[in-house]
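In this view, the complex is presented without one of its protein chains, the others remaining in place.
And now, chain A:
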Amino acid sequence: MPQTAAILLKDLRFGWRKNLPEVLHIPELEVPRGERIFIGGASGSGKSTLLALLAGVNLPTRGEVTVLGETINRLSGARRDHFRSDHIGFVFQLFNLIPYLSVLENVTLPCRFSQLRRQKATESGGDLHSEAMRLLTHLDMAHESLIHRPVTELSVGQQQRVATARALIGAPEIIIADEPTSALDSDMRQAFLRLLFQECDETGSTLLFVSHDRQLASLFERHIALDELNQADQEGR
């Protein structure tokens, strides 16, 4: 099977609204599969916007977004949503969990929307529940006292680990993390990253990691400064 790139952007342009100036203009970007990439850039530089484009939640005004060989901006809305749930796992900065679901329900949430990930998770763990427990164990979150607690009572670091298990379940090819560590102290940050790398290596997932924190950049194979990559008019941002 010819390995297509995990992500391929061509002449990507994006503005939030017609009357607003362009936020992003990326002439070209290619991310090979399995790579761990650090995306840095000033606040407001468009990092989260770029992730939303990669996820197919927003569409570029021009250009192409190709993920795993699929040009997702040509897909219908339903197919894009489907594609996202099948192939991409997310971790956000804070409050990643659905407050009314249990720890395990939060972890298995993507399997409600993706048949593919449900299938992969079941194959790997025997059933959804044990696969979720396996991931939580890796992330040191499988204590009885923790998983039966309402998610709103978990510490921030614990919440981030549950969110990571959710991003990883069903082994999606791409993991996108948007500042997942900015609420953690530096020791926690290191530990969290180690766990994340380990899991990504295990499943062979491509990791896109967004952060302000340049200190972390050295831990990644590749480092993209969005401010330099982005050709959009600086005044617009």
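Keep in mind that, in the parts below, a contact is a pair of C-beta atoms (placed from the backbone, for glycine too) under 8 Å apart; a residue touches a chain by one contact, two chains touch by 3 or more; residues count from 1.
Going forward, contacts and distances are computed from a predicted model.
*Asks:* For the chain that's not shown, choose its UniProt protein name out of "Isoquinoline 1-oxidoreductase, beta subunit", "Xanthine dehydrogenase small subunit", "sn-glycerol-3-phosphate import ATP-binding protein UgpC" or "ABC transporter permease".
*Replies:* Hidden chain, UniProt protein name: "ABC transporter permease".
*Asks:* With respect to the chain omitted from the figure, which of A:66, A:93 or A:181 is a touching residue?
*Replies:* From the options A:66, A:93 or A:181, the contact with the absent chain belongs to A:93.
*Asks:* Among A:21, A:77 or A:204, which residue is in contact with the omitted chain in the full complex?
*Replies:* The single option touching the absent chain is A:77.
*Asks:* Which of these, A:6, A:55, A:128 or A:226, touches the one chain of the complex that we don't see?
*Replies:* A:55
*Asks:* What is the set of chain A residues that contact the non-displayed chain in the whole complex?
*Replies:* Output for chain A: 48, 51-52, 55, 57-58, 77-78, 81-82, 84-86, 90, 92-101, 105, 109-110, 112-114, 166.
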